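Below: the structure, in structure tokens.
Removed: one protein chain of the complex. Kept in place: all other protein chains.
Let's look at subunit A:
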Amino acid sequence: MKKKIEYTLIDHTADYGFTLCAESPEELYANAALALTDLMLGDSLIEPRLKHRIEVEGEDRTDLMINWLREILFLLAGEGEAFSQAEVETAEESFLCATVYTEAFDPEKHEILEEIKAVTYHQARVEQTDGGWECQVICDV
């Protein structure tokens, strides 16, 4: 079942973006994938029917976030699978591993609200804050 996630939408002339907060890096990366999916698929019900193991590397936490979201985006754009949820086991400075659950995209069941072309580095950030972790991501639509 798709978990509803709280994020702040960034209004950008060309693009859509979001900021969100989490208590841990693992939660931050898992929730960012949910936010990206929410932008693309809105309230579509996506069930965890298929399972993938995903490992991603990055130059730093921000690059890691972009590379992670690239994988989530490719699942839909390249493999035709909608993201349901992720169990992020490790989210270190430059390495992430997660179990990702998806469902084959079904136009009868799922509606694409926005075609997201890519997740960009523009104004992207992942930061530790007083209360936990925060990220900002801008997508090209």
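Keep this in mind: a residue touches a chain if its C-beta (ideal position, glycine included) is under 8 Å from a C-beta of that chain, and two chains touch if they have at least 3 such contacts; residues count from 1.
By definition in this document, contacts and distances are computed from a predicted model.
A.B. asks: What name does the UniProt record list for the absent chain among "Dehydrogenase", "ABC-2 type transport system permease protein", "tRNA-splicing ligase RtcB" or "DNA polymerase Y family protein"?
C.D. replies: "tRNA-splicing ligase RtcB"
A.B. asks: Of A:Glu47, A:Asp63 or A:Glu134, which sits in contact with the chain we cannot see?
C.D. replies: Result: among the candidates, A:Asp63 touches the missing chain.
A.B. asks: Would you mind spotting which of A:Ile5, A:Cys21 or A:Val141 touches the chain that isn't drawn?
C.D. replies: In the complete complex, the chain left out is touched by residue A:Val141.
A.B. asks: Against the chain that's been left off, what residues of subunit A make contact? List them.
C.D. replies: Looking at subunit A, the ones touching the missing chain are residues 9, 11-16, 59, 62-63, 66-67, 70, 74, 77-78, 105, 107, 111-115, 117-118, 120-124, 138, 140-141.
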